[in-house]
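I am attaching a structure below and will ask some questions about it afterwards.
Note that this complex is displayed minus one protein chain, with the remaining chains in position.
Up next, subunit A:
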C-alpha cells in the first residue's frame, strides 16, 4: 500500500498547505511573507543532509534518542489482554516529546538568522523545551503562557526562568493555551524582523503543521524498527494510541503508519468532565465543528455564532479548543479514530502507571493510557498496542495531589489513602 502514491495518506499537505479542506494559511498580511519565507527555508532544509545530520547529532547526544520502546509487562498482565508497549518519550531531555520539534525549529531559526525566539505554552513543556534549546544556542527566548496555566504548572514556570527565558503571563480570555497563542501571534506581527515563532504543536498556518509533524515523526519511525527488533522482522503494532492537545505527539507516532492498513490508529482527546453540551471538555473532534483559528481550518470548539469556546481539562497541555488540521482530515477520512477520556479516568491511569510500572506519567499521556485500559482487556494477547508515553509527570504532581486530596505541605507525610 505504501507504493500506492495516489491513495497514500502520507503525501499531505498540498501546495496550499491543505489536508483536504483543513489547514491553509489564515494569517494577516503582515505575517504572510514571514510564513512564506519559513516555508522556503524549511523546504531547503528538508532536502539538506547537513540539516538532518545536525538534528540527528542533537537528538542522540542532547535529547537522548532513540527513546526506549518498553514492554509494560505488569500493566499487560493486569489488564489481561493486549500486549502493551510504551514509547518512552518522557525520558527525553526536558521530559516530553516537545524537544524533538523545538530542535528542528531552532536550527531553522538559526539558519534564517533570527535571534529572538517566541513560543506559546500550555503545560509548560513546550516552553521549557524552547527555553532549554535557546539557552544552549544563546538565543533570546520569550514564552507566552496563560495566567491560569502559570498557576497550575508552577514548576515549569520556574524551570523556564532558570533557563533564562522571559515568561509572560497572558490574562486575555480565560488565560489558557489559546490565549497564549493569540499573544504570541501579536508579538510576532510586532517583531517581524528578528523574531522566529516556535509553535509547539502540529497546528497553526502552513507550513507549521507539516513541519512539526516531520520533526515529531522520529517517534513513529523509531517504533517501527524497535518493534521489529523486539517482536521480529516486519511486525507492526496492531494499534497505536496517543493523547491529543494540538496533536503533535500523536501525529509523530501515527504518521509513519498511515499507509499500513493493518495498524489501527486512535487519538485520545481530553474529555474533561465529560463530553456534553456545556463544553466542559477539549474534545474538538467529538464536540466541535470545522472553523478557522490560529492560521488554519480545523475542528474547533465554538458556539453557533462562530465564537471560540474555552475548553476544559485537568491537563493544561490538552486544554486547547482546536486540533492540528491533519487530525481533522484523518478523522473525516476515517483513517484514524478519535475518542475522549475524562479527567477522572486519566487520574486513574496516572496512578496505575505509577503503581504497576514505576513510571509517573504526565497527565496528557495518562489520557492515552486510560484508553488503553479500556480496550486492552478485550483484545487477544497477541495484539500489540503501542501508546505514546510522551511526557513525565513531575510537572503534574501538585495538580494530582490536589485532586487526590493530598496536602503537599503536610510534613508528616500522611498516606494517600
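Quick note on the criterion: contacts are C-beta pairs under 8 Å (C-beta built on N, C-alpha and C of every residue); 3 or more make two chains touch, one makes a residue touch a chain; residues count from 1.
We take it that contacts and distances are computed from a predicted model.
Undergrad: The chain dropped from view, which UniProt name applies: "tRNA N6-adenosine threonylcarbamoyltransferase", "Sarcosine oxidase gamma subunit", "Tryptophan synthase alpha chain" or "(2Fe-2S)-binding protein"?
TA: "Tryptophan synthase alpha chain"
Undergrad: I'm checking contacts with the chain that's been left out. Which of A:156, A:302, A:366 or A:388 qualifies?
TA: A:302
Undergrad: Based on the whole complex, identify which of A:67, A:105 or A:182 touches the chain you can't see.
TA: Reading the full complex, the residue touching the unseen chain is A:182.
Undergrad: Using the touch definition from the top, which of A:292, A:356 or A:401 touches the missing chain?
TA: A:292
Undergrad: Considering the entire assembly, which residues of subunit A contact the chain that has been omitted?
TA: 16, 24-34, 172-173, 178, 182, 185-186, 189-192, 291-295, 297, 300, 302, 304-309
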